[in-house]
Structure formats: structure tokens, C-alpha cells
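Working notes, structure below.
With one protein chain removed, the remaining protein chains of the complex are shown where they sit.
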Amino acid sequence: MKAAQVQEKGGDFKIVELDKPKPGPKEVLIKVEACGICHSDAFVKDGTFPGIQYPRVPGHEVVGTVEEVGERVNIWKKGQRVGVGWHGGHCFECDPCRKGDFINCKNAKVSGISYDGGYAEFMTAPQEAVASVPKELSSAEAAPLLCAGITVFNALRNSGIKPGDIVAVQGIGGLGHLAIQYSAKMGMLTVAISHSDNKKELAKELGAKHFINTEKEDPAKALQKLGGAKLILATAPVGKAITAVVDGLGIDGKLLIVAATGEEVKVSPMQLLMGRKSLAGWPSGTAKDSEDTLDFSALTGTVPMIEEYPLDKVNEAYDRMINNKARFRVVLKP
Amino acid sequence: MKAAQVQEKGGDFKIVELDKPKPGPKEVLIKVEACGICHSDAFVKDGTFPGIQYPRVPGHEVVGTVEEVGERVNIWKKGQRVGVGWHGGHCFECDPCRKGDFINCKNAKVSGISYDGGYAEFMTAPQEAVASVPKELSSAEAAPLLCAGITVFNALRNSGIKPGDIVAVQGIGGLGHLAIQYSAKMGMLTVAISHSDNKKELAKELGAKHFINTEKEDPAKALQKLGGAKLILATAPVGKAITAVVDGLGIDGKLLIVAATGEEVKVSPMQLLMGRKSLAGWPSGTAKDSEDTLDFSALTGTVPMIEEYPLDKVNEAYDRMINNKARFRVVLKP
Amino acid sequence: MKAAQVQEKGGDFKIVELDKPKPGPKEVLIKVEACGICHSDAFVKDGTFPGIQYPRVPGHEVVGTVEEVGERVNIWKKGQRVGVGWHGGHCFECDPCRKGDFINCKNAKVSGISYDGGYAEFMTAPQEAVASVPKELSSAEAAPLLCAGITVFNALRNSGIKPGDIVAVQGIGGLGHLAIQYSAKMGMLTVAISHSDNKKELAKELGAKHFINTEKEDPAKALQKLGGAKLILATAPVGKAITAVVDGLGIDGKLLIVAATGEEVKVSPMQLLMGRKSLAGWPSGTAKDSEDTLDFSALTGTVPMIEEYPLDKVNEAYDRMINNKARFRVVLKP
Partner (left out) sequence: MKAAQVQEKGGDFKIVELDKPKPGPKEVLIKVEACGICHSDAFVKDGTFPGIQYPRVPGHEVVGTVEEVGERVNIWKKGQRVGVGWHGGHCFECDPCRKGDFINCKNAKVSGISYDGGYAEFMTAPQEAVASVPKELSSAEAAPLLCAGITVFNALRNSGIKPGDIVAVQGIGGLGHLAIQYSAKMGMLTVAISHSDNKKELAKELGAKHFINTEKEDPAKALQKLGGAKLILATAPVGKAITAVVDGLGIDGKLLIVAATGEEVKVSPMQLLMGRKSLAGWPSGTAKDSEDTLDFSALTGTVPMIEEYPLDKVNEAYDRMINNKARFRVVLKP
């Protein structure tokens, strides 16, 4: 089978011919139909994920059909359309797993990092990492929902917001353009925050009621003018930009960060005390959360804006993503 | 009547003779029996509270008996023992008030700052700022519960912790020594964090199961060794010390800050994402929250450790507090 | 001014000429533009509300403009468009009020029952019972939202459901036809339950994804086939019909009842234990909740289906409502 491999830290993607993998006893073999390119694939390309081993086939936004199941697989059947996201499997035996909190498994695997992912014609995945895909969604549209989509959907639905609340989405990119849609479909009064007016029109079309251009106005003040945000979902991984919106929180407001960055956010207790405000982080979710994300997307007609590339053009496709040129997610089709 | 007044920014307390005040139509006149000295009284002495006017009588940890009620007061009766805390009244008409969220009233008054407080033989307070005091508590013991006590009790009970959870109290002072007791009485596995072993013995007596000396070990690592804290209650207003415990949070852990400081706390999204962690602030509470605090204290036998001073010795008493010499709250008795 | 009065228990509505009322010190005089007829107006007509006094002008779904304000009114200004719902005022001084839980005020007033309501050209209301009405909604459409609307909106948003959850609305009438819309606009997978196919088409148009006809199939089984409801909102006040859907709850499912009836619902602990299920009740809400309801309705374009009648035809209009002939709310226009 054909696959796009990173062969060493910092290397380009090479199209190689590999043996079609065999599923282990609790694994599923998937014939890939679409695989999104995620910013976190840079962990593989740049070798920044702790302990990563080469060669490695990235890809954790995978949709395809079950080609074969391992001998002890009960959940899945040949022919089903399924997906695999960032959470690539768990041990069932550590303390978080025993509590049912699989996303915090101490031995969690990451698809396309712990094992080969979806930049290929086929991939295997542990059965617990696999999600069912509803027929309403095309494979190419569904793929980015398995990482970009689930992250913001799961963060939003578990954030404690209630219909009608003021929800600001900071950053309009792969995550943000989905978050705006989800937020609006959940009945929130949605505010988009960006650093130019380029995406103003689009943000409104996606469901934003208000738009804040941080170059033109202080986003914290602008949010306070609207009443103060109950939730600010930070999708752009820039410490300064996140710090800049803290004072835009209203009473009981929460700044929920899904942007994975090690950059510092600075906040003083006084900023949080009055009004009982908070800062929090949210990771992605499990296969079951993926199913919920996909089902909600099907129910409400929420899909990502995508650019499709054949697997052979993986380097070109990756460049679109890494240089923030794509509107908004790039999807490989093998 | 006798009162201890601050007459100008930075001035000492002067014992003066004032007219006994008359309660307004919705106000209560209280014959003060005890008034705690709180670190926030420095706002009055140092003139750091926005818009403060002099002369001013501080004091927002007041217990006494109702001496007289205003003409439209229905809640209180002459002779009742009552208390007044930090929250000194609200407007009933702003948006937060219309939602019943009085602590966030846009026109909230602060006792001993917006109007004269409890460093005196008598004080008046709006009826909505007054709390009933249960007979099980002495006036001197109850007084500090109206600010130090309510702050940590209210923060703890609303933090989402569940019995048996690991709760760390950072700082063993006026707030901390009460927080340790409350946490233990709520059935939490309580951990005390201090910067020396001086209060180790005491912390255990107050109910702490574990003690962490930050001079001897990294508090974040020490907390992780215990399993990771579900809650860290930060009572010491030192940005660096708060920053230092963030990585001691366990899964779903919350760092809840009651220490009012403008010092920066630094945190990266990556620290919060994995494990869904959060940083949050909590202010004190309303008169009803004070009643709950006092009732819980009576129910569980929780009282502050106090040092009592006559009103005349207010300067000496204040010095004990401001220099962190008191164990742990100083109470004036007129 | 003209008003429609009930003059004795069981009497018809009489159109009478009354003095235009004067607002008290904390009251607002409203020039009525529209007043919904609610099933609870039968309390007035039939004399079944404890302590009701005659003559009485009913009406608690009132929209109009502020004509005059009492001397101590700060919240409202002449000319504003406002509304009044079921919750007609509170005392600010009882225990629930001191907690900010106004809807549970021990001395709560009910508009159109404790004092004359909106079946008239003018009415007065305490300022705390008054809600602001957004310009996007017409007065006639906004009126029913102040009782039928707020009840189901407030119940839904506070029920703990999350976007994508299966939410069943039992009964498609004045409350139900709004609940279906709200639920769909909140991103819920909405199921309508009725006892005939008459409203099947309509239910789908209002946003229901599924429709259950209780004459054709057991609603509990039908809900289980869909996966089990996370929430069933019971809007039809029939004990047997409510009892019949209990077993349609899924894991963590809640049967939330807004239908005010004294009829018995029967349930066994075994039905609730497995799956951690619950039965709960929800009353309407405060003026602030009304504002949230109206704002959400404006944001999402949710309006009731109404039939308009001039005040003179109040008896005819009331008959439409009481005989379940209206689709779905009747609104009087003075």
C-alpha cells in the first residue's frame, strides 16, 4: 500500500510502498478514504513529540471503511464506515481508565504518533479508538471533525454554558471556524474575535452575531460592551492574545483554552476574584465523543471548510496548513 | 460613642468620640461586641481603595446586638445578635441584583469602607448586609468568620469538590487555618502547604492529613506524589507561590484563589489542557452566605484562633495583624 | 380605561370601565399592547387559586409600554417596551429572597391574581416583576413568551442537557410547540410526543426530528428505540400520560414536569435506580429569566403561533383556549 512517511526528525514526507498492515487481536484495519492534516502533525514532522520513533506515518483525522477486524474485536464489522481521531487507544487498567476517564489514560496512545496513522491507504487502530461515522457526512468532511471538530465541540458542550449565553471564539482558523458554527447551533450568542477584518463576512455567515477586530479595538473592552463573555474559547495558540481577552469575561465567565501551546498566559488573582472567573484547558475527547461530535454535525449540518489533496501531494498540502494558508482544513485522499 | 478612625491616607488610628449614629429607613443600628481586624483594613489605612473618603472607621468583621432598627426594616428586631461582613449592601436593581447575584452588585457597598464600620461602639448597616449569629458561637469567635471564614467556607463549598477528595490549602494564616478545619470537617483529605515547619504540628491538629514544607520540597511534586490535588485553595497573596503549585493539580483539578492580589500568576495552556485543569477566583459572600458559614461552624465546632484587644489598643492590635505576628486573627472589643 | 373583569367565582368576563391605575412608589404603569390568555387564567375564572379576591382582572402574559413610573423606580423609564409574566413580585426580605432565589419568595405575588393584570388597557406592576422586551419581537408574539415561553425555555436551559442530547417534548400545545422550537434551536435531537398524527407535520416543521404517536405505539418503547431520552419535558397536565413515559428515559435521564397538575404520577424506585433516572418539577421564572427567554427568542427567531382577539371578544377568546381549540396561544389586544 501507499503511505506518506516521515523518516527522520525534520524530514519531508516521502511516498513509500508498505505492506498492508494486519490488525492485532483487538484491532481494526481501516481502508482510508480521507485524512485531515492537523497542526499537531508537526509533532511528527519536527520530532517534537516525546519519544517519537521513525519512520512514522502521521494522520489522526482519519475516515474510511473497516476492511478487516482482529480476532477479538466485537464492536466493529467489515464494511462499516468509521473514523479515528487523536486519542488512539487506552489501557483500561490504569487509575483514570478504571474510573472511565479514558482521555486521561496514563498509557494513552496517539494515532499517527504512537503508531502509524492515516496518511496512507490503510491503517490499523485499536478498536476502542474507533468511532462510527453517520451517513449524512462525506468522508472528506467528516475527517477534520475527528480532531478539530471534537476538540471544540467537546469543549463547548462541557463548558457549562447555557443557550443564549455570550460565547466568544478567539481565532478563526481550523478550530475557530468550526467553533463559531457549533456555538451558534447550540443557541449561543456567538462573537468572533480575529486580528483583521478579512474573515468578518465569513464569521457572520458561520453564525457569529458580533465580530471583534483586535487591531481596531481592545477585545476585552469590546466584550464588556456586549455584557461580558460567559465563555471565551481560545483556539489560537498565542499566549499574549489569550492574556489579552481575560478581562473580557463577564460574571462567572470562563476562558477555556483548547489551543495547545506552552506560551505563558498571565493573570492576576484580582482579575479572577471579582465575578468568579476562571481559566481552564480542554483536550480533545474519546471515540465516543467523536461519535457525538459527528452526530451533532450531521444533525445540524455543520461541516468544515476544506481543501482536498491527493496523498501524492502531501508536501504541498502540509505547506498550506503549516503556513496558515488553507481555508480551513486540508484533507488528503489516498 | 467611642470609635477608632483613620483620618487620612496612611494615618494612625485615632480614638475619637462620635455621635451614636441613627439608622436610616432600611438600616440597622448595631451595638458592637467584637470586630475582627482583617488584612483588607489596610485599604482604609493606606488609602488604596478606589474613592475612599476620610475620616473613616474601618471594620468588616463585626458582631453585636441590634440596638435599633430603621422604620422600614422587617428582617431584624432589637436584641438579636447579628454580624456584618465585607459585603456591605447592594442595590437590588442592577442586572446582577435582578438575577439574585448580590455579591456582584454593580453598586455594592463595602462595610467599613463605603461607610463607617465596626472599630467602634456602634455602627449602622443596611438590613441586607446583616447576618444572624447562632448562639453556639461567642461574639469574638464569630467575628473573623464574617470575612476570613466566609471567604474560605464559601469557596470550598462551591468549588465542586466531593468528600474524600484531595484538597490542599496553600498558606496557613488567618484564612488558611480556617480553611484546613473546614476542609477536614467536609470530609476532604486535607493537605496543608506552608513555607516552614513552624505550623506543621498545628496543621495536623486542625485536621490536615499531610503537610508540605515548600522550603524542603517542590509542592507540585509533593502533591502529585499524593495523587494530585482536586482543589488547591490559595490563601497566601503571593503570585510566585501560587504559580508554583499549578502543577500539583490532579485530573479535573482546580486552583481556587481567594487571596486578593494583583501579582501575576503565570500558566501555560499546556499545563491546563491535559487533565482539564483550571484556575479560578472566589470573592467572599453575602449575608446569607455568612449565616451558612456561621451555622456550619456551630454545627462542626469550627472557630478561629484569635487574640483579643480592647478598642483603645487598636494600633497595637493592627500591628500584630499587618506584621503577620497574630495567631491568627485579631479581634477588637469595644 | 377598559378592562375585562371576573366578578365572582365562575363568572364570565365583563368588559368594564375602570379608573386608570396610579403606580405606587416602586411600581410601573404599563399601557398594555397585548396580553396572552393562559390556561392558568382559569384559576381566576374558576376561583381555584387560594385566597383570590373579586373583582379581578386576569392576565400574566403582558406586553406594553411604560406609561408612568412610581417615585422610587430606577430601573424603568417612560416609553420603554416591557413585559410582565406569572411571577408578579417578591419581598426581597424572606429567606429565599435573601439568597437571591426570588421565584421561591415566600410572599411572591402573581400578576393578574394578587393584583389586576393585563386583560385591560393599563396595568401596574412592581418594578421587579417587569422585563425588557427586545425590538425584534412584536408585542403580540412576545406576550405568550412571558409565561408559556419562559416556562419551557427556563426548564430546558437549566435541565443539564447538552447539545445533541435526545430531548422529548410530551404534548404539543401552547407550551409544547414552543418547547420543540427551543429544544431544536439549542441543538438537541428533539422528539415530539402526541396522541394523534394531527400535529406530526407541524412538529417536524417546528424542529422535531422524530414524532411519536402514543395511540400507535408505546412512547416509552419508542424512546428506548431511539436510545432513551436524556430529557422528557412533560407539558401536558395528565398524570397517566406522564407516568407512561417514565420508562422512555435513558441513562441519567430526567423527566422534567412543567405541567401544573395535582394528578398523581406513579413510579417505582426500581424504575429510577438503574440508569440514575429522575423526576423533577420546574416553575416559570423571574423577570430576568423572561428577558433571557425573549432575547433567546429574538436571537433564534422563535415565536409562538398565535390567534389575536380584541379585548371585547375576551369570552370568545378564552373559550378557544380552554377548549384546546387555539393553535396555540390566544392573545388579547386592547
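Chains: A, B and C, in written order; residue numbering restarts at 1 for each.
Rule of thumb we're sticking to: contacts are C-beta pairs under 8 Å (C-beta built on N, C-alpha and C of every residue); 3 or more make two chains touch, one makes a residue touch a chain.
Just so we're clear, the structure is a prediction, and the values are computed from it rather than from any experiment.
Put simply, the hidden chain is in touch with A, B, C once you look at the whole complex.
Set against the missing chain, the residues B:Thr48, B:Asn158 or B:Ser196 yield one that touches it, B:Asn158. The hidden chain makes contact, of the residues A:Val44, A:Val246, A:Ala287 or A:Val331, with A:Ala287.
For the chain missing from the display, the contacting residue among C:Asp101, C:Asp218, C:Asp247 or C:Asp319 is C:Asp101, taking the whole complex into account. Summarising the interface, chain C meets the missing chain with residues 96, 101, 104, 234, 237, 239, 242, 251, 254, 257-283.
Listed by residue number, the positions of chain B touching the unshown chain are 153, 156-158, 162-164, 182, 185-187, 189, 209, 292, 295-296, 299-300.
Looking at chain A, the residues touching the absent chain are 74-75, 92-93, 95, 98-102, 127-128, 286-288.
The criterion applied here is as follows: only the chains that are shown with their structure count from here on.
Over half of the residue numbers found at the chain A and chain C interface occur in both copies, marking it as a same-residue contact.
Measuring from the averaged C-alpha position of chain A to that of chain C gives a distance of 40 Å. Distance between chain centres (mean CA atoms), chain A to chain B: 42 Å.
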